[in-house]
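What you see is the complex with one protein chain gone and the rest in place.
When the chains are written out, they are named A and B in that same order, and each has its own residue count from 1.
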Amino acid sequence: MARTNRSSLIAILVIIGGLIAVAFVNSNSLGNFGITLLSGLFQGMLLFLVASGLSIVFGLMDVLNFAQGAYFMVGAYVAYDAQHAGGLIDLTQAIPDPNLRFPVAVILAVIVGALLGVILERGLLRPLYARPVFQLVLTFGVALVMAEIIKFIWTTTPYSWTEVFGVRESFFELFGQRFSTYRLFVVGMGIVLIILIALLLRRSRIGIIIRAGVEDREMVQSLGINVQTVFTLVFTLGCAIAALGGAVAAPFLGASTTIGDIFLLQAIAVVVLGGMGSYEGTAIGSVMVGLAVAVAQDAAIGTSFAALPSITPMLLLILVLLLRPSGLFGNAR
Amino acid sequence: MAVTPRKTGWLQGNGWLLVLLALLILFPFIVGALTDSSPYGVARGDRMIMRGESVRWQSVLIEVYILAILTMSYNLLFGFTGVISFGHALFFGTASYLFGLALEFTEMDTGLAIVVGAVAAIVVCGLLGLLIGLVTLRLKGVYFAIFTLAVAEMFFIFLGRWQLTRAEDGFAITDLPAWLDPTQSRLSFYYLALVLAVLTFLFIRRLVNSPTGAVFQAIRENEDRAQSLGYNTLNYKLFSIVIAGMLAGVAGLLQVMLNKKVGPELLSVGYTVDPLLMTIIGGVGTLGGPIIGAAGLHLLDVFFRDRELVLGSMTIDIANIWALLLGVIFILAVIVFPYGVIGTWRRWQARALRKR
Partner (left out) sequence: MTDSILEVRDIHTFIGQFHILEGVSVSVPVGSITVLLGRNGAGKTTTLRSIMGLTPPARGQILFDGKNIAGKHPHAIAQLGIGYVPEHRAIFRELTVHENLRIAERKRGDLARKADFIFELFPDLKRLIDLPGGNLSGGQQQMLAVARALVPDNRLLLIDEPSEGLAPVIIEQLMAAISRLAESSSVLLVEQNFRVASRLAQQYVIIEEGQSPAAGKIDALVQDAALVQRYLGVA
């Protein structure tokens, strides 16, 4: 036990150290290096928002929710739509101040994500707990339907952000390079969430139940705890956090119908890398994959290998499954 | 691999199958007679132009045969062995790219390129299945699903950007001999696709009824128990995925020849969803299910494609919401109709028998 933890720690340090070293060598100035690091952390925090739900739900319920990426996408579209004029849920009239509209739209996206999460768990997954194979197939189908509904409502044309608001536009300067404050804001928010969820899991009664349920669901029930209710809660929370991810990503990445799949695949890489069901693993894995993608983006500039950043998470996933299928902290069998 | 002895003769046991086969063989001529069009197309000078109802319906059925082969291969893996793949398009698309590369990007003459391309495509599909299986099949089932999805997506992204094969646009196949070219002789290609679909069906039926097939199904029901009975379940699962990969490759080859075009869309998630959905609708783990699923859904698709849905004042092109409808059918099927057409039919029969 202690030995696996130590070797995991060494592996983590080596990989993160390696990524940072590559980023450093590749960048010709401290400023560029900083940009790569910040964009890696930004990407990593967004990934964490998708991957944390994926991992905890899998650990607790044995369901890998292939629709998790679709919740991210829904969050992005709802947040975009609410903050721009002429959409379905146009808040531009109701809340003229864009700086106020932003948090309201984010909260709206989270609520929509949570509602859709309850519907999926209560309405569709619950009848299938006796048939786990079909649960997997079902979440895959739900992902498709959600993507199709989005295409139906908002068409397939990607939206890029046009609305101007404070945090998004401001910059700060370091080493003669301009850094986006918004990215820093998302990174900060991600770190706060990582800590909050960790506290929830460590300190609260519900957190203890979740951790116990990951280990032995049956025993938790035998103690008089209604596991179904816990499932619904955790699943809903996972979907809501994914939608939050989409909502805060939208001002930077816009909203498009491919964004869900991209984040789902990267989040799966994170979860496998960190070890299915391990919260610490998910947090560390997110940072690793985020950094790896940023480094790959940097490396691909000016070369003909434009697909490198998109392929990087999949390459990582394949490498992890080849070398250490249980991930950094976890059990694959 | 002995065929299980049956009390009835082979002909009697396969009666309805032979009738269906005869109908499919005669199909181009029947449609031709009904619509007064030639199954060979329309002659213009010394060339045949592929025009007319018979020729049009031939290509619809060719698509059904291709989807049926793909779905049967998927069902072997999912329905009979209990292994879920979310990247079956990987085999379909890989085979089509290899075949296209052999034909268009090598100096071999056409006949040799076709043979080399087809053999290489199918062998590589088998190897790909073997590799993916070796990496993930020792782990929980979900890892195989993840891994196939990731590899398929990776190839999809890569091929969408690969300049040699014209990235997203893909490239056309120009070099098919006349007898194999559906734009010159649709009818001979129709029979080729039919023969391959029938062979696939017979092969899978034989495999499933063999002792090996019995172990596949034992693994699907309870892998631990199959293992405790002394079977090396990993080897059986590997065998299943290799065969399924190769058969999906065959379907990919036919698709390339039919459309005479290779592009990254052949690796898109659609070619994973189609066989999955068709398997579930037709009947998971049944022999006829994939064929019913493939035929049913594809014919519905063709039928509804250019129609409109009028909802009060709104008019919606069905083509625009077809994928959405499929998805909804998919979810409903998983929840309320999990045994598919054939499975549900058998349950009704069994209930009726019990009541008597």
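The rule is short, and it goes like this: a residue touches a chain if its C-beta (ideal position, glycine included) is under 8 Å from a C-beta of that chain, and two chains touch if they have at least 3 such contacts.
None of these values were measured; they are calculated from a predicted model.
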In the full complex, displayed partners of the excluded chain: A
Which of B:T106, B:N222 or B:N235 contacts the chain that the document leaves out: B:N222
Among A:N28, A:Q93, A:T157 or A:S222, the residue in touch with the chain that has been omitted: A:S222
Contacting the left-out chain in the complete assembly, out of A:L64, A:V106 or A:I209: A:I209
Touch list for chain A against the chain that is not drawn: 1, 205, 208-209, 211-212, 214-216, 218-227
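Note that in this section only the chains that are shown with their structure count from here on.
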Chain A and chain B: spacing of chain centres that average the CA atoms, whole Å: 34
Complex contact set, residues of chain B against chain A: 82, 84, 86, 135-136, 138-143, 145-147, 149-151, 153-154, 157-158, 160-163, 269, 273, 276-277, 280, 320-321, 323-324, 326-328, 330-331, 334-335, 338
Chain A to chain B touching residues, read off their complex: 58, 64, 66, 124, 127-128, 131, 133-134, 136-138, 140-142, 144-145, 148-149, 151-152, 261, 265, 268-269, 272, 304, 306-307, 310-311, 314-315, 317-318, 321-322, 325, 332-333
